[in-house]
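Shown here: the complex without one of its protein chains, the others still in place.
All chains are identified by letter, namely A and B, in their written order; residue positions are counted from 1 within each chain.
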Amino acid sequence: MSVITKIVRWARVKSPWMLHFNTGACNACDIEIVAALTPRYDLERFGVLLKGTPRHADILMCSGPVTKQVESRLLRIYEQMPHPKFVVAVGTCACSGGVFKGCYSVKAGIDSAIPVSVYIPGCPASPKAIIDGMVKLLESVEEEKKR
Amino acid sequence: MAGEDKIKQELTERFGYLKDAVTIQRERRIIVESPAANFAEVFDYLVNKMGFSGLSAITGMDEVTGFAVIYHLTREGSIVLNLRIRVPRENPSIKTVTQYFPAADAYERELADLLGIKIDGLTINHHYPLPDGWPEGQYPLRKDWHNSASGEQKD
Partner (left out) sequence: MHDSHNAGDVQVPIGPQHPSLKEPESFLLTLRGEKITSVDVILGYNHRGIEKACEERTYVQDLYLIERICGICSHSHSTAFVQAVEEIAGLDIPKRAKYIRTLVAELERVHSHLLWLGVAGHEVGFDTLLMYTWRDREIVMDLLATLTGNRVNYGINTIGGVRRDVTPEQAEEALKAMEKLEESTNYFIELASKEITLIKRLSGVGVVSNEDAVKLGAVGPTGRASGIQRDVRRDDPYAAYGELDFDVIVDNHNDVYGRTLVRVKELKESFKMIRQILKNMPDGPIAVKAPRKIPAGEAVSRYEAPRGEDMHYVRANGTDKPDRVKVRPPTLANIQVVAHMLKDRYLADMPIVIAAIDPCFSCTDRMISINNLDTKKKETVIWNKIRLMGIEHYKKQGIDFTELNKKFFMV
């Protein structure tokens, strides 16, 4: 059985719930995340469901550099997520702060506030890259489970 | 540039102190340097009598010797008249124009938050655009304010 098939089966059984949170982004990555859920890319075929609440989320998808205004909310959301939880940094800004690094109102990338499991670079990260990143995340979770 | 010339003529005829203060940069772009003391009457005349019914934005900047505030007024969405006044560095203050343009609320708050210019006639309850908890007396757009690696630091 191919890796993708295994993941799709696991994902369908587990149905990881995903929460999308914009931490001060320009919206480009957010739009690409939504685009990844539309028919052409169809992220949902991997069983990932977009949900609105942190309390049931397995995966937190973050876009944008962490602005000082939003940092406390990001921490709160992360704290509300039950274990095991995974954080995906979508886009160059989320990875490192991107072009906004050094701006007075910006901290840096997501990992300056919370631990990150997967980094998906790109400005913005394309829907294909987002799917690739998500599959890698699901793969590594599957690997973890085997141990 | 008939429209622009007429505007210049009308302004300089009406307000003697603007005699050498009106420049036509190009078509649809005029700059007027007004003494801060005369701002209210010039602004009122432009908006109520000369058809400048749009305010695109208010730009504040630190010119080191003082602060400049530019009101970007538009007529019929076409001609832009940039009305500039200058205020001293010590206790800089301007009068609100929200009674003419409610949208100016956001533009004036930026001047207050980022440059520390006081807005006469505007009640400000919370920061905008800076985040809550931003330290008092720190005005990032001032030329002597610099961000250090660790965050909102000063001069």
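The rule is simple: a contact is a pair of C-beta atoms (placed from the backbone, for glycine too) under 8 Å apart; a residue touches a chain by one contact, two chains touch by 3 or more.
Note that the structure is a prediction, hence the values are computed from the model and not measured.
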Left-out chain, listing which of the shown chains it touches: A, B
Contact with the hidden chain (one of B:I7, B:V22, B:V42 or B:L55): B:L55
Full-complex contact with the absent chain, from B:V42, B:I117 or B:L130: B:L130
Positions on subunit B where the hidden chain makes contact: 25-26, 28-29, 31, 53-57, 59, 61, 70, 72, 76-78, 80, 82, 101-103, 105-107, 109, 114, 123, 125-133, 140-141, 147
For subunit A, residues in touch with the removed chain: 20-22, 24-32, 34-35, 38-40, 52-53, 64-65, 67, 69-70, 72-73, 76, 98-100, 102-106, 123-124, 126
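Convention: only the chains that are shown with their structure count from here on.
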Averaged-CA centre spacing for the pair subunit B and subunit A, given as whole angstrom: 42
Subunit B to subunit A touching residues, read off their complex: 130-134, 140, 147, 151-152
Residue ranges of subunit A in contact with subunit B within the complex: 67-69, 102-105
